[in-house]
Structures are given as structure tokens and as C-alpha cells.
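The complex appears here minus one protein chain, its other protein chains still in place.
For chain A:
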Amino acid sequence: MARDDAERGPVPAAGAGIFTVDDEIGRELALVDWRATPLGPPEEWPQSLQTAVSILLSSRFSMWMAWGPELTFFCNAAYRRDTLGRKYPWALGRPASEVWAEIWGDIGPRIHAVLDTGRATWDEALLLFLERAGYPEETYHTFSYSPLRDDDGAVVGMLCVVSEETDRVVGERRMATLRDLGSDPSVVRTEQEMLAFACRQLGQNPQDLPFTITYLFDDEGGARLAEATGIPAGHPAAPIVLPADDPHPVWPLAALAQGESELVALDGAPFTGLPAGHWNEPPTQALVVPLLQQGGGPYGFLVAALNRYRPLDDGYRGFVELAAGHVAAGISSARSYQAQQRRAEELAELDRAKTVFFSNISHEFRTPLTLIMGPVQELRGALADASPQVRQDLEVIHRNGLRLGKLVNTLLDFSRLEAGRMQARYEPVDLAAVTAELASVFRSAIDKAGLEFVVDCPPLAEPVHLDRSMWEKVVLNLLSNALKFTFEGSVGISVREHDGHAVVTVTDTGIGIPAEELPRLFERFHRIESARSRSHEGSGIGLALVQELVGLHGGTIAADSVEDEGTTFTVRLPFGAAHLPPDSIIAPGAAETVTAGADPYVQEALRWLPEDDGVAQPAAEVPAGAGLPAPDGGAAARVLIADDNSDMREYLVRLLRGAGYHATAVGDGLEALDAVRADAPDLVVSDVMMPRLDGLALVSALRSDPRTAGVPVLLLSARAGQEDSIEGLEAGADDYLVKPFSAAELLARARANVELARMRNHHTRWRTAMIDSLQEAFFVTDETGAVIEVNSAFTDILGYGPEDLPYAAEHPWWPDVNADPQAHALVAEAFERMMREGRGSNVVPVTHRDGHQVWITFTFNAVTDPDTGRRRVVGTMRDVTAEHYLVQRESALAALSMRVSQAVNLTDALAGGLEALQEVWRARQVLAAVWNDGRPRGLARAPAGGDWPDLPEELREKLAALRDQPPLRPVAPGADGAGITLEHPEGLLTVWVDLSQNRPFTSEDQTLLALLAGHLGQGLHRVHQLDQQREAAVALQRAILGPSELPDGFAVRYEPAGRPLEVGGDWYDIVPLSGGRIGIVVGDCVGRGLEAAAVMGQLRSACRALLLQDAGPAQVFTALDRFAALIPGAKCTTAFCGVLDTATGELVYSSAGHPPGILAHADGSTQLLEGGRAAPLAVPMGRPRPEARCTMPPRSTLLVYTDGLVERRRRPLTVGIDEASAAVQAGCAAPIEALASEVMASLTPDGGFSDDVALLLYRQPAPLEVAFPAESSQLAPVRAALRDWLSRCQLAPAQMQNVLVAAGEACANAIEHGHRDAPGRTIRLRAVATGSGLHLTVTDTGRWKIPEPEANPHRGRGVALMRALMNEVSIHPGAAGTTVDLQTRISR
């Protein structure tokens, strides 16, 4: 096709124009002196090279290519950036072997393999030492070399698509080391164990750490060797001791002691003979980094020898520092573990001493308490006008003095009871009055609680003997108890007489007591764990004491309770004094005032109730006082206090604020939990005993939530038992403090815990930083598969950050099940594997938060959380989208190339190419239109079907719009598809990929489309060239094969073996000669295809020329022998040549090594023409060419053929010849043309002929054909000609006469009736002989009514004659004329 593309506009001009695809590289490429390269000036570059360069430059993937004999180097911008380094732009246009001389040993063989075999190569993460930055550099590349073909399809270059993976490979290696360093915290017991473990891990990376040496500073300022890897003991670079006073230490001690890193060149004396680690050459530099200690001088330092093949960049430096940080953290953790051990032992000792002390001297409390309470009482009076703060302090002292006194008294009461030293004094009293009086002191507290207080104490008939102070304790304890557990309703007390006893009942409508607890209600120190109470203050001895006291009075106490309804305590006291020891009975008379003993109870009860004095609950936060330093010099630490005792709350708040903390307070565990969850403080100080949620439950709740698990908790409790503290620590509390405690002790513990937590947080932060520094995405899932931790690389890859954790399965990055069910199934399967197998790796497509698709490789491993014992899966994830598309691209290219190469013509090739595109994108359809002169010249579609007018308007517009695009630039205007324009041999081709769903057509997709379109374009041009070749071949064949117009009586067939070419080495020829003679030639050149055809054409022409010079067959072959000797490939051609006299049937023939002709006689016998045989052409034989003669009897049939017709593997030729003979005989009754088809059909083997086949058939005599004007005078000469022909058919005289008359009648009718109105028109008579009969037709051009004999006897007579004389007569009237068919059989 002529390339008249000039008027089509956007086609880039050949030559330097192609460089404009990319500004940056193109400019440099344009500057190359291409004339000096084997490629020559770009204007002369073949289309294929232009296309390749265009694809290369337009791709955003890193690529280079080599073209031509010297493998001239090209690359694109991405390659320049990623790989070429300093070699740019020097490398452009140079031989590839020069550009990559240093790795030519690695890549040269691969490139030559591509050029030799045409097959692409594939290498993953291949290590290559590139010298692109001035030194040999350890680099890794994943790349593919694929062949590039020129316009003729020959491989003349190669394209390399490469992604450099150095960062990934090196990063993974370093990551593995860091991961191993942190892999087994359980070994962290002693410092030595930890160092040994860490150094084992460092030693496993001899690439990045050829050797390492770890020193720890000693007390004198020197350093001592702790561990070393990769370097033998005793090497001068690793002395055991580095003395502080050494003026030239091997390693820079002074800088390291200051916490500074230093880069040390490894030359000079101590550094000779250093080990090389993984490499061949020893390291040239070492990075020496301090092992930093939080808040102190470094522990020591780490010497890390550096990989000489990698630059010391931020990543490398960071890696060494992280490794050192890990060693330092290990040392820190080992040392702090030892410190904690020591402190735990000290605390246990302290506890033991305190217990002994307390039990020994608690009775001594009363004296100091009295001395406190007395003056306080006085001060309260004296300082009535003092500042509120002073008064508040006094009130606190007073209230807590009272409470302490009460507790001490109760304890002492017990010890007295135990010892039997309780001195009771019973006096007869009015029980109702005394009880009502005691009750009245509680009224204010009960009223304040919003409860009804029912006092029902009618006077009793007789007095009851009571110890007043004891009774006071009984009543106050019971009322206090009722108030504590009653939140609405009433509290009641009543006095009655019943069954000879005084009965006092205290009732409430409180929470009640569970039935199972009732039996133990009065046990000493037994506390009922109730869901709700006003306070958890209490010793658990109140009711036990009450029971003891009632018992002393000879009475009983019983409790009756229904949960959630209330409780009733019933005290029964006997009247009289008979049950009491006589010596303890005294006369009536008041001894103590009620209020003195009641005050502690009332004050205590009042403190349970809501404040109304303005103390906020929780306390308002106030800034730390100026000049009070925060615990670690940073922001003030925040402390949350949880205690149900408001005095304690206020006390702790004041204490901690005074020490510079931000302190806030809440009243119980639930509030504390809410507050911590809302904003985690640095420390929680919590009482153990609290309503709603106690301290232990609070710790458990905090620890079970990952967000709050790290918040340190200091528990406070009045219970000093060792079991209690263990319980608290087991629940996860960080520390435990027993009341009473000193302010200093509390502050010391708070400070220690905050610092420890900050260090721990530092640890956590370091861990987070390390995980975040991973180039690979990192995640942790729980046992349900919910993702509970991710790092920043994870967020980078998927767009999902830690703020929305946890991500429950199905995770939000799973592909949409409706939009992409296949991808969804892949991910679901991988997820199922991860949960089931717990270890493995998968590659799956996922959806980034912004919607684009990402291919990831994720590797996972199940682990057990050492703290909780729960199953976790830890995984890393890598974005392999580029690799995925690389593979996809390669396979798509292969598929496309295969489709196009299998095509037999341009249409097929385009259809195949579109199908390949459709498969790559699983597109609904792919459409392509060829444009010429602005109009669509054809539409191709995958799947096939439809034409331009059938297309929806929308798609037609899309295809039309693409015409304005420059070639090979993908266009993806929406989410519904993408288009591209490329050159088609017949015009401009616009292709539209109609996607089946709305999904983004990514830049990778666009690159792929450009690449595939480029290949498709090249493929189409190649196929087009093949088409043209084929057309030329067919034209040639027509020119050199036999004549297309055959003389009558002949039929020929030609069947070339080599498809799609339709010519071969076989031929036939029929040459009309003078005197009714005809030359017959059938020949067979050696070989097949175009080459054989060329030889054949020459021989055929020569043969024909010789025949036309009246040469006989022997003469012809003799001349051809000489001629064939001059033509390469003509030797050994076999041929049959005969000259036939059609009048007589005489055949003179000669055979040059050719299979014998077959002569089938009309009588059913067969004769082989075996005479006249000699060697094939140009084979010397030393004798003249022979000739043979035979005469074809009338109605006999001659078959001449080439051996392809009869030759079969593993079968003698004679069998085939017999088959052919039988086939000719079988078809002797058929016309010659039909016979040819029958012979071919019956001899074609299954699967077709494997060799060229030519055959020629002739039947004697040739048909008679006479045309004459419609005049009766013509009848006689026609009859004479027919008579002559019939005689050659060897008919009996009678039958000949019958045929003559019948034919004469037909002709007469044609003259008389057919041309009645137009005399002189032409009538045709044709007579054909077959082996068994004759067939005559008379055709005129007029209308010819079938005569009716009855109506016209004369006219009907002719037709009757015909019918009587012939076997079959049929008359076919038609608009154009009438044909009469006459047939008669000839008996043998």
C-alpha cells in the first residue's frame, strides 16, 4: 500500500519527530549523532524502530532497548532516573556492551539468547554490581528482555522493562535483622544474655554488617568489649579493654561518651586484615554509634562495619542507629528488670515489719488520737473566723480523726472482747426513749440522703438492762448500715414488746442482701460484695461487733432480707436482769453523752452523701503551681485519682498538685474508666474498694483495652495483707500502696510509676517508630481476623490509617463483591488461608481507600500474644502492582503476538489482536475502525459481529474522536473505557476498549494499551506485507500455471500442498497446435512453495515454446534437458509430454521419469501409457529420449497426473495408480469436468494432499460445437458435421441415423418455430460423448412453443420422432431461448 499519510495530520513526521514524545530524553536523543551509528539518521529508520522508540519514550515504566548490529542503546526517562545514574546522557546511542560493560558478563548472554531465539527472558531481583555512581554498587533488578523485530519480522533488537529493586531487597534484609532483634523478649533476663542474643541477630546480616563490635563503658570512663560478630577474637580492631587514658584509642571514646556517632575510616594499623563479611573485599568504613540511655550517659557503643557496595545514606545510617537503639533498649530493660526485682524484695520486707508494728501498738493509737482530737476540737472553735482553706483542713483533720478513733476503738473493742476484758455496765433504761434518742442523731443524715426516716418507739411497759455505750454502737451501726445501702424509700426503727422480749427492728428499703450471703452476715471481717453502696469504707466488723454486743446483753440478732427490696434487722432483748452477771449491774443514771459516741458515725455517714459545699467532683483541674517542676522536666504529668472517700480524694488531689502534677479526681471505678478512655493520663491512683467498679476491676478493664493497656495504675488499699497486694499486681496494677501512707511515699511511688511509664511509652514509641520505618506495610490481626495494628507504610499502600482501628473482616480494602467478584473471591480465599494455616504468602488485588486497585503480596505468620495468650497474626505487605503489571504485560504481549502471527490475513490479524485486548481487560467489547479520507472504511470488533451502521451513536463518536489523537497515546476520558490510535496499512485505526464495568483505567493500563497497540500496529504491517506477498504469488501463479481457457474435452485440477500459497512445483499445460493437434504437458518440479513454482514457471514456458515450434515430445524433452540443467532446482523434474491428434485420437508421448498416464477405454478396460519412458529432466542417461504412440479409441478417457495424486506413504505407487484408474472408470459416464472433481474427491486422503497435485483429463473425441444461422439451408452442412463427429464416436449406423434425425428435428424446429419472426439468428448444437453415451443440446434464442400433436399433426411429428429415437428428450423453454436436451446410451 502506498504510504500517502501526509494529509492525515497528527501522524508524527518520521525521523527526529519521534523524539518529541518525551521532552527530556528526546532532547538528548535528538543531539546524538545518529549518522555515526549503524542505525543511520532517524529519518531513515524503519517503522518498527520508530514505533519501538515511541513506545519506549512514552512509557512511564523504566525501560531501555538496544537495536541493530551494535545493539545501540536507548532508554526512557524512568530508566534514566532509576538506573542509569551518571551514565546519562553519555550512554545514548552507544553500543549496549559499552554502556553496561561492567555487567556485560551477566546480561550479554541473556541479550544474545533473546536475539537468537526470539524468546523473552525474565529475571527477578538479580544482583548486579553497577558502576553508575562512581563505585561498584550492590543493586538488584527485576527485568525482562523481549525481542524487537524489524519491518520484516526479523529480531534485530531487544526491549528491557526493568524495575530496580535494590531498595526493597536491601530494605527487607535490614528489616529482617531489626525484626530478629526484637523477636524474643523472653531472653531478656540478664544483660549478658541480652547482648549475646542481640549480637547473634546482628551476625546474621553480614551484608549490611560485615562485622560489629559492642563495647560497654566502665566506671573509669574506659570501655570493655562485650560482644563481637564477624571478627575473630583478639583482632587488633577489637581489644578487650579501651582504657580511658589511652591518647589514641582504637575507637573514638570521647565523642561516643558524649553520645555522638562517628564515621571511622578503616585504614591504618589496627585495621589491617579485617574480615570482609559477606563480600570479597573488607569494609572501608565503620559507623560507630553510642548505645544511648534515657536520661543518662550512653551504656556503651556499637561499631558497625559498613557494606562498601552501598552508600551510607539515611536509610543505612538509620538502620545502624535502630540496631544500636535496640541493643541499648535491651540493656536498659535488663537493668531495670534487675532494679525492679530488688525493690519488690525491699517492699516485702517493709510490709512484714509494718504488720508486726501495727498489731503490736495499735492500742497506742488512742493516746495520740486523743491528743490530736482534743486540740483540733479547740482549734475548730478558736479558728471559726480563719480562712476557708484553714477551716477545711481542720475539718478534714477532725473528720478523719473521728473516723480513725472509731476504727481504733472498734478494733480495741474486739481485742477486748477476744481477751474477755470487756467491762460492761448494765443499767435499767427506757429502751424506747434511749433508742429514739440515738436514732434522732441520724435524722439529719437520712434526710440529707432524701430518705424517709420512720422512728416508731412507743414506751415499753418495763425497762431493759443495757450498757448504754454498747447499745449505742448497736443502734448506730445498724442505722449507719441501713443508710449506706439504701438509695430511695425509707429507713425505719421501731421498738416493741413481743413474747416477753423487747424487740428492736431496723428496716430499710435498700438493695437487700443476697440469700446466700445471709448466713455469713455476722461473720467477723466478712464483707458482702454488693453491687451498690454509698461507700466501700468499712472494716467488715460492724455487724460482727453488733452481734457480740447484743450477745453480751443476752439477746439475739437476726437479719431478714429480700434482694432489691430491703433488709430488716431484728434485735431481741430479754427484760429483767436475771441473765446478766450481777456484778455488772449498776443503778440507773446517765454516764456519757450520746452525741460524743454518735458523732463519728454521723460524720462518716454525712461524708457518703453528695457534697453541697462546692468541692467539685471530679475536682476541677488547675495548672501546676509555678516553680514546681514536672517530674521529668517536660509537660506536667497528669494523674487521675479514683476514690469514693471525698476526704481522701481531696487530700490526694492537693498532695499531687502540690508536687506539680495535673491531678483530677473521680468518685468510683466506672467514672475513672470513662475518664481514662476519654483522655489517658500518665498515672491512675485508685482506691481498691469503691462502689460500682472497684479498683481491681478497673485495672482489668483498663488492661483489656489496647488503648488504655499502657496506662500505669497505682492501687491504694487499707488492707495490708500480702495476698491483697498480690491480687492487685496480678490484676495488672503497676504498684500497690497500703493505707496509711505518707505523702512522701505516695509521691515517690507516683513519680517512679510515671517515669517508668514514660520509659515504657518511650519503648512503645520506639517500637512504633521502628514499625513505621518499615518500607513494608505491617499489620497485626486478632483471632477473628480483625486488623488491630498497622504502620505508616500500610497506610501508604492502602490508604487506611491507625485512626479507624480495628478493621474487622471483611476489611474495607476488599474488592467490591459486585463490581469485581473474581478479585473478591481471590482475597476471600487468601484471607481464609491466613486464618486457617497461619503461615504463608499470597498475592491479591485490593482496593485503596481512594478506589484504585493495588496488587499486594502479603506474608503472614501466626503468633501467640505472650501477655494474653491470644492468637495473633502478624503480617507484612508489599505493593507488587508494578511487578504484577509487568507479568501481565509480558503475557498480554505474548498472547497478542501469537494471535497476530497466526492470522492468515489482515482482517484475521486485527480480529485476533482485538480479542487479545478484550481478554487483557476482560472488556465488554473492543472496537476498531479503519479511517481513510475521514470516513470509516470498516469496523472490527471483539467479540466478532456487527458493522459500522449497527454501532450505537455514542461508540461511533468515541471511535471518530480518537482520530484527532496522536498515534499510540492512550486516551481514557472516563471510567467506561479507553481508546488509542495506531497506524493501519489501509489508513488510521482507532481502537476503543469498552470496559464491562466502571473501573479506573490506570496509568499502568494506559502504558500496557500503548505497548499492545504498538505491537498490534507492527503486527498488522507484517501481516499486510505477507498479504501482499501472497497476492503477488497468486498473480504469479495465475501467470505461470496452466491456461485458464481450456480446449473442449479437457479438464484439469491443481492442488498445491503449501497453504496459504496457491502455487507449487507441479504444473499442467495444454497447447493447441496446428492441424487439430494439441500438446499435453504435466510436470512435477522438485520441492514445493514459491521456489519450486519459480522453477516450474520457467520449465512450463520453455516446454510450451518448444511445442509451439512443432517439436515432438522427445524433442521437447531433449531440449528441456539442456534448459533444465541451467536452472537451479530444475534438475530431476519429471514430466509427461504428449501431442494428441484430436481427429484421430493418436497420441505421441514421452515420459521423463513421470508416472504413467492412464487410458480408460469405453469398454471398461484400462491401459497404462508406459511407453516412451526415460530419466527425469537434466539427468544424464546416454541415449536419445524415446517416444511412444497410442491411439485413443472413441469415448476413451486419458488421465495424466503428478505423483501427489497417487503417492502415499508406506504404499506402492501401483496401488495408487490402480485407484486412479478405477476412479476414472467409475466416472466414465460423467462429463469430463465432473469426472475431474470425482477423481480428486475419491483420491484425496484424510487431511488433504501432502504434496502438490496436478491432473489433466481428456476424452476422445472432444465435444462437437456448431453454431449456425436459423436457416433451413444450414441443416445439411450441420448434419454432415454431426455425422462426421458421430462416426468418431464409433456408433453403429442405425444409431447414428437415429441421432442424426433427432438432432435434425431439433434444429429444424429451432429454425422453423423458434426463429419464425427473426430469421438468421444463431442456433447452437453441442454434442458431448461420454464413455457410455451421447449428450446433445440444441439451443436457440427464440421462444418455442411445445407443439401439440393433436392440434397440428405435422408439427408434432418432429418431437415424436425425437422422443422415439433418443433415450431422453427434454425441452426447456425460457425467456432467453429454448434448449433441447437429447441423450442416448451407447451399448458397449
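By our rule, a contact is a pair of C-beta atoms (placed from the backbone, for glycine too) under 8 Å apart; a residue touches a chain by one contact, two chains touch by 3 or more; residues count from 1.
Note that contacts and distances are computed from a predicted model.
A.B. asks: Name the absent chain as its UniProt record does, using one of the following: "Anti-anti-sigma factor", "Spermidine/putrescine transport system permease protein", "Fe-S-cluster-containing dehydrogenase component" or "Peptidase U62".
C.D. replies: "Anti-anti-sigma factor"
A.B. asks: Check the options A:L1300, A:L1334 or A:V1380 and report the residue that touches the missing chain.
C.D. replies: Hidden-chain contact among the options goes to A:L1300.
A.B. asks: Given the contact definition stated above, which residue among A:V863, A:V1179 or A:L1361 touches the chain not shown here?
C.D. replies: Checking each option in A:V863, A:V1179 or A:L1361, the one touching the absent chain turns out to be A:L1361.
A.B. asks: Residues on chain A that touch the omitted chain in the whole complex?
C.D. replies: The missing chain touches chain A at positions 1272-1277, 1279, 1293-1294, 1297-1298, 1300-1301, 1304-1305, 1308, 1311-1312, 1353-1354, 1357-1358, 1360-1361, 1364-1365.
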